[in-house]
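All protein chains but one are shown in place.
Right after this comes chain A.
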Amino acid sequence: MTVTLPAFVTALTQRLLLFALLWWLLTDGQHEAALFGAPFVLSAAVLSTVTRFRGQVLSASLWPARPLALMRLIGFFLWHSLRGGLDVTLRAFRRPLPLKPDLIDYPLRLPPGPTPILMASLVSLMPGTLAVICEGRLRVHVLDRHSDWYRDLERLEQRIGDVYHIDRAQWNDVPNHSDHN
């Protein structure tokens, strides 16, 4: 895939502005801090842009298409991360430890690109699941293989698909490694 220079420059400028704004917010706009932060803003922006264009399928846009669906995803995520924290807290204090851990393959239906990364990041903060993307597959470590983690993952995947306007009909059909029982 060839990357056009204007696209690269646009992406780099967006990131420079965003990271500079973040640094400015975090340091209350102090001048001394700006001097210290500048190299990090620059290197973060360059690294982020290079990663964005390196071997990625640019099918899905990075920017959410539906604000309402995004709000629903955030609500869903906040509620489940609260549940996730409570769940692991209760497990940590029990004796004996209530664990039936397992490492399973989740048949991801989202198309390649930024959405599986978002999915993996959110999955790790949901109750009892920890995600790893390995060789294009989403592998999930579950604390209790008998819990209803599979339903939660499916709902999360649907909500991410909704945010990015990804039609259920266009989803990848990869049922060949669905050993999730």
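Operating definition for what follows: a residue touches a chain if its C-beta (ideal position, glycine included) is under 8 Å from a C-beta of that chain, and two chains touch if they have at least 3 such contacts; residues count from 1.
What we mean here is this: contacts and distances are computed from a predicted model.
*Asks:* I want to check something: the complex is missing a chain, and I'd like its UniProt protein name from "Phosphoribosylformylglycinamidine synthase subunit PurS", "Cation:proton antiporter", "RNA polymerase sigma factor" or "CopC domain-containing protein".
*Replies:* "Cation:proton antiporter"
*Asks:* If the hidden chain were put back, which of A:7, A:42, A:69 or A:130 would touch it?
*Replies:* A:130
*Asks:* Among A:45, A:120 or A:156, which one touches the chain that has been omitted from the display?
*Replies:* Considering the complete complex, A:120 is the one touching the chain left out.
*Asks:* Hey, which chain A residues sit against the chain that's not shown?
*Replies:* Residues touching the hidden chain, for chain A, are 22, 25-26, 28, 81-82, 84-89, 91-93, 97, 99, 101, 103, 120-122, 124-125, 127-128, 130-134, 139, 141, 143.
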